[in-house]
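Here the complex is missing one protein chain, while the rest keep their positions.
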Amino acid sequence: MSRDLAERHDGILRRDFLKVVGVTGAGATIAGCSTQDVERLLPYVTAPEEITPGVATWYTTVCRGCAAECGMWVRTREGRAIKVEGNPTHPVSQGGLCGRGHATLQHLYNPDRFHGPMIREGDVFRQGTWDEAERLLAARLQRGRNPQNAVDGGSVLFIGGHTGPTMSRLIGEFVAALGGVRVDYDAVTDAPMLEAARIAYGVESVPRYDIGAARLLVSFGYDFVDSGASPVEHNKGLARMSGVNDESHAKGRFVFLGPRLSLTGLNADEWIPIRPGSEAAVALGIASAIATPDAAGPYANLLQAYSPAAAAEAAGVSEEAILALAERFRTEGPSLAMGPGAGAHHRNATAANLAVMILNHVAGNVGRTVFYEAGSSAVASRMGDLQGAIASMSAGDVGVVLVHGTNPAYSLPATAGFREAFAQVPFKVSFASAMDETAALADLILPDQHFLEAWGDSAPRPGVMAIQQPVMSPVSLFDSKHSGDVMLAVMRLAVPATPPAAATFYEYLRTAHAATDDAAWRQALRTGSVGATEASTTAPALRAPDRALSFDLPTFDGSGDLTLVVHPSSRFGGGEFSNSPWMQELPDPVSKIVWHSWAEIHPTAAAARGLVNGDIVTLSSPHGAVEVPVWLYPGIREDAIALAMGAGHTSMGRYADGHGVNALDLLPGTAEQPSGAMVTVATTVTLEPTGRRMRHATVDGSAGDQHDRPIAPAVQLSLLGAEAEAAEEEHGELMELQAGGGFIPVPAEDGSPASFPLPGARYGEYANAHEGPRWAMAIDLDKCTGCSACVTACQAENNVPWTGEDQVRMGRDMAWIRIERYYEHVDATQASDLDIRFLPMLCQHCNNAPCEPVCPVFATYHTPEGVNAQIYNRCVGTRYCANNCPYKVRVFNWYRYTDAVPEPLNWQWNPDVTVRDNGVMEKCSFCMQRIREAENRAALEDQRPVRDGEIVPACEQSCPAEAIVFGNIRDPNARVTQVVASERTYRVLDAIINTQPAVNYLRKVTFHEVAAGEH
Amino acid sequence: MKKNWLIGGLAGVLALAGVAFVQGGGAEGEAEGGGVQPIAFPHNLHAGSEEGQANMNCQFCHFSAERSVDAGIPPVSTCWGCHQVIPGRNAPEEVLKIEEHMESGEPIPWVRIYKISDHAHFPHMRHIAAGLQCQQCHGEVQTMGVLTERDPVWGGANMGWCIDCHRQPNEQGVQQASTDCAVCHY
Partner (left out) sequence: MATGQVTERGALTHPDLTRLDDVNRDVLKMLGRPGKGWWILFGIAAGGIGLFVSLWVYQMVRGIGVAGLTSPVGWGVYITTFVFWVGIAHSGTLISAVLFLFRAPWRQSIYRAAEAMTVFAVMTAGLFPLIHVGRVWHAYWLIPYPNSRFLWPNFKSPLVMDVFAITTYFTVSATFFFLGCIPDIAAARDRATGLRKQFYKVISLGWQGTDAQWHHFGNAYVFLAALATPLVLSVHSVVSWDFAMGIVPGWHTTIFAPYFVAGAIFSGLAMVITLIVPMRKIFGLEAYLTTKHFDAMAKLMLLTSLIVFYAYLSEFFLAWYSGEEVERTAFWNRVFGNYWWATWIMLTCNGLVPIMLWFKRVRHSIPALFVITIFVNIGMWFERYVIVVVSLSHEYEPFAWGMYRPSFVEMGILIGSFCWFSFWFLLFTRLLPPIAIQELKEVMPPPLRKRKSMEGAH
């Protein structure tokens, strides 16, 4: 074996940025530092004092992934953001972060970002200078705004998306100065909810829900974990509400009403599969059952009109179900009802939300679990307004249109006619930082900075104010410029008479916060937020409706036999995240499918049409048609079919284009009245098989069936405390095995930390001699909501590559942690108990690891700290360990997948983690690099021991549900030890193969009886 | 004739083992080619303790060695800090280059001399804290002029050389540092 071949194959590149700390020219240097040529070390010219090479620097900022605006901690190394995490001190997110939040890093390093301002010349774009671009825009704007010399005639139109309050104000001034019109548009909003709040209470903001405080949570098709107003916060609330308390055995109940089980719905304890559009009737029916009509004040007549019977009739479920739920409202308080969200915007969505608010009102939840606070910046932008703009554009009244922070050319139904109208405008400007469908049509593109490179602020809800600060100097490959700075510059050029006061956006921002003095400002930058005020607990009175609303079933277009449900994707939102390979390869929490689209249809409905999984069908609505493979899903009504938003991009980037179909193509271009939200559940479709079939690119190998194995067991709430029974249930088979000459059984009580490693653990004995810590993990399955944030967090932390659709279809996904989703009981025909088990499966770090003895070269072995280590550079690649791993958590580098990672996406790689080479096995390491980092820190601080909670693996850090706890199980006071002491503790498959994992799971708790066999 | 084969075969086997042995001996990650340093920086004049040598502490320039995994390459400003007043007796023209870099703002493209394999993690601060001298790993750098190749005694690319030291017994008679693979490889 020649040196240089050995070299090439052993050259496992770790991005050691010390060599390239010079932020300027860093990119070029990396390209240059392959193992063979002379390696260059580029020191700073003048070192910034906050940066120590090799030591991470953390900054706080605000996530702009969605309108929730969670607080972020950003880990930077040598001047590069390499990992984003939730900010525990931020009042909204409180430490968690969703998968999309992590994916914003890939927007920062998006290889498809513009390298500078782009100016259209004919059919192509030419890269220009900022000066040139700004002058061009200013000139066009001047012509645009004085009618006399308006060559293009007409006025200025500004189409904006969601942004921070100060930026929003600047945009307002900008548009005003140019005498233009401004409309805002986002595809995924809670406009009906907001409109209903305005009607009912005169409050111009989406109500705030305190889910954690409720004991009965009822969602009328509000997918608050998937998308919604604040996914992380609501996810955390759900976990706190429905996660059982191991002392008091108290557990909140979650009931989901809707035609389709979203990720949110899968977490429910009970599912009432109501007909699409019947939310209003059901809410009012329940309200009438639990309160006298006059409790509803001005809406008393509605309560008289909608009896439980009427509700049941409208919803297509039994009256008993409605009454039972009403009974719970009376007895299981405090309750909380949430109105239809973006996944259920039918033509009466505002009325439905209003009805839910009436229900909350009569149930006395206002001020307890739901709060109406004025003055949120999260003003839901409406499609209704945009329709007006579209009309004026097509009428030729618009001379210049500017698009900022939104992508209507993609996120509007084709029939809304945006593209055509947009094309009418003589001069079109986009602020997109990377190509998207709207920018592709523009004449001038002024690439904005990524929020991690830029200043800004956020006020996600009244009383919460956070500063968004740049955590690194802008990515050097891209000549981007803060849109605020651009607007200020353009204003100076276009309206020299009244130039803006501020020279830069930072100045503008700082003056906007003049109230906060420098000390407070620095404090805000440190903590990441300016604090929250307590919400008022007073319940405002209901106001009479100021417009007519219909609470009946909405109308649906077309005469198809399937009602189409289009819902935001929990991975792509409305499509903003489609160009992130992390999101594309993250298995959808519901379907476990990656990269491509699918249509969810009930198995019975499919059988009736002779369809099987993967059959490609043509869905036709009056507004369009798409070709998509069907996926059989028991969690959807037989008369409905569901499609996710966010796929089917045509010009967004290399990872988005050509993957899946755009569900909006089937929707009408009309808006819900009066809220003006885009309708997502408004049409029926006909289904036509194409005769073609494809294999789904899925990671689910058994269609959600756990085959009665002790993998994700559950225990009935009423049985908690009756330990013996549960123990018998778990260890029954164990006794059988022993009778058959099996291994020494593990007694039930040996779950206690003291007894680790358990008797019979052969490879664990190595650890007994060792005095140091013993790392272990606990995962509470009653808290886990399957949101999959941990999966992306792990991928970001550990340089886990993505492999692409075909590789995943073969089974070659590389994720170190996967969320297994097992159905135990789903019934789409009637109101019934729902039992879905989510199980985060990562390396179990077995004390009795089957993978260890079979490795011929000790590439995997047990460390004294009880971690099952994988030494990449020793691995020969026999793959015996993976064969012998009962959990199948070992993944193999079939190719050098990291070669496919383009500049600068690889700038995100974690320098503390080896990038694995072709032909080696890899797996979860309990974030060994974080363990070492903490140990090093502790050792330098006069050899103190590592504190509990000092080591936080990426998955635990990210988990919005706080379901994962990591620590030293030898320490009786460690959090993990406390948690594992629970009677619900079990270890996956341990009962039958005695692997004795270091990862302990806490059983899911159900209200209903866990049927025999349903582990 | 038969004998020759025997000898030949034996020699072959030994040769193979030899190759393997050397291969094991960390052929990985050496900076090949030893390019010319952009500035002829004499370590001996700065760190040496001989007559007329500055006898500086290594960590004056390699500033982060005691608090970071990386020893740190001094920013140009560090050089400039002294050299804006010290013209340099032997090679003033080299010193002038520093000024150029300060003005142009371009970093100095030093040629890397000491490199440990990318899959091995070496936390400098732990070793400094353990009381090691830089020379124990890097060799007598303070006696060397312009570094174009590393001091031959440097064993950083050879794992056997690392664990030799880790295995040494401490005063309690147990080995002084862990030889657990995952301490360095993760």
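Should a chain be cited, it is by its letter among A and B, assigned in written order, with residues numbered from 1 in that chain.
Definition applied: contacts are C-beta pairs under 8 Å (C-beta built on N, C-alpha and C of every residue); 3 or more make two chains touch, one makes a residue touch a chain.
Just so it is clear, the structure is predicted and the values come from calculations on it, not from any experiment.
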Review point. For the full complex, which residue in A:Val854, A:Ala938 or A:Ala981 touches the chain that was left out?
Key: A:Val854
Study note, to complete from the structure: From A:Ser476, A:Thr504 or A:Thr878, the answer for touching the chain not displayed is A:Thr878
Review point. Of the listed residues B:Ser77, B:Asn158 or B:Ser178, which contacts the missing chain in the full complex?
Key: B:Asn158
Review point. With respect to the chain omitted from the figure, which of A:Arg169, A:Arg609, A:Arg896 or A:Arg975 is a touching residue?
Key: A:Arg896
Check your understanding: Which residue numbers on chain B touch the omitted chain?
Key -> 1-2, 17, 20-21, 24-26, 158-161, 163
Exercise for review: State which residues belonging to chain A touch the missing partner chain.
Suggested key: 1, 5-6, 9, 699-702, 705-709, 711, 736-737, 740, 807, 810-813, 818, 820-822, 841, 850, 853-858, 874-880, 882-884, 886-888, 890-896, 917-921, 989, 992-993
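What we mean here is this: only the chains that are shown with their structure count from here on.
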Point to revise | Mean-CA-position distance for chain B and chain A (Å) | key: 45
Revision key, fill the gap. Interface with chain B, chain A side, in the complex: residues 1, 3, 6-7, 10-14, 16, 18-19, 21-22, 24-25, 35-47, 52-55, 858, 861, 863-864, 867, 869, 871-874, 912-915, 925, 928-929, 932, 936, 939-940
Practice item. Quick one: which bits of chain B touch chain A in the complex? Just the residue numbers, please. Key: 23, 27-29, 31-35, 64, 67-70, 72-78, 101-102, 105-112, 115, 117-121, 123-126, 129, 178, 180-183, 185-186
